[in-house]
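Take this structure, written in structure tokens, and hold onto it; I'll ask about it next.
What you see is the complex with one protein chain gone and the rest in place.
Then we have subunit A:
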Amino acid sequence: MRDLQGIDSLLLNELKSCCAKEYNFLPREAGLNLIEINAIHSGVSAKCRDGKVEELRSLTSFFGYRTQTFVQAVNLLDRFLTIMKVQPKHVPCIGVCCLHIAAKMVEEESNVSPTHELIRISQSRFTVSDLNRMEKIISEKLSVDPDMVTALTFLHLYHSAIGSLEEIPSIGRLEAQLKACLCRLVFSKAKPSVLALSLIAQEFEVLQSATLLKIIQQFQKHLKIGDSELLHWKELVTKCMMEYRSSECNKPDNKKLVWIVSRRTAQSLQTYHFSVPGLPTIPEMSWDESESEDSCEDLSSVDSSPCGSLGSDGEGAFFPSLFHH
């Protein structure tokens, strides 16, 4: 028997223990600040990181990986970038490597794409051995824990807690929104518990439910999340969601896609475009039609033309009638 206003105690305990663990998986704030202020050519910049994360999102979607794979991959990437000084040219390799590590942890073995396929599809320039070496480095430097606590963990917990008390939309939308947020470096500064809560708060604000507000306040109380902190992140999330929902094309200006086609198709594409014919244009004169009156009389004499007249199904009618304008 559950108190309608109260959150399920089991879930609450889970939340608290996750909260305790979340600090282990936070990227260093100092490192994130450094990335933010980096101009593009001196080290890894926010734009570089964001672009790479967007790519990881496409790859996740393409390979059918779960949201958890993506979230963990981004977490690994951010943590690595904040503890190691890397050159921008290595970021693609690091990014793909993090995705691969996360996939191996989260997905079933048969669903994990092989490394050569990953490299080929992402049109990356490094090799499989590069990827393997990078994997070793990352595993050494970071504690790669399959049970890592991320914003998604909290999102699921919050969602199931609220879901047992209120009718709310499915978690699919929230997951998509979380993915969109993670493509911005700024959100890596937030504590996962706070980020997840602000997502929920902004999504369900629309529902205007007093019960939900109370539940959120309860979460805040138990997990010690301050009002100002929540408000700050909620504002940022709202802004991000507005951009996400707007129908403006959002093309990150990273590398252009390479279109590789087979030799035969390439050949036919080249020879395809029919060049302007060698025959010059013959302008149609406005007095063409009156001239055709002349030929009308001759027409009868060539009725038995060997070329054959139009079919006997009466479709021939449209031509002769024109001559009688």
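Quick note on the criterion: a residue touches a chain if its C-beta (ideal position, glycine included) is under 8 Å from a C-beta of that chain, and two chains touch if they have at least 3 such contacts; residues count from 1.
Please note the rule applied: contacts and distances are computed from a predicted model.
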Item checked: Per UniProt, the name of the complex member that is left out, chosen from "Transmembrane channel-like protein", "Histidine-containing phosphotransfer protein", "Mediator of RNA polymerase II transcription subunit 7" or "Serine/threonine protein phosphatase 2A regulatory subunit" -> "Serine/threonine protein phosphatase 2A regulatory subunit"
Checklist line | Of A:140, A:227 or A:284, the residue in touch with the unshown chain | finding: A:284
Checklist line | Options A:89, A:120, A:224 or A:239, residue touching the unrepresented chain | finding: A:120
Notebook entry, point to check: Per the definition of touch given earlier, which of A:176, A:207 or A:231 contacts the omitted chain?
Noted result: A:176
Check: At which residues does subunit A meet the chain that is not included here?
Finding: 58, 61-62, 64, 120-121, 123, 172-173, 176, 179-180, 244-245, 247, 249-252, 257-262, 264-265, 268-269, 272-274, 277, 279-289, 291-292, 294-295, 298-299, 301-302, 305-311, 315, 318-319, 322-323
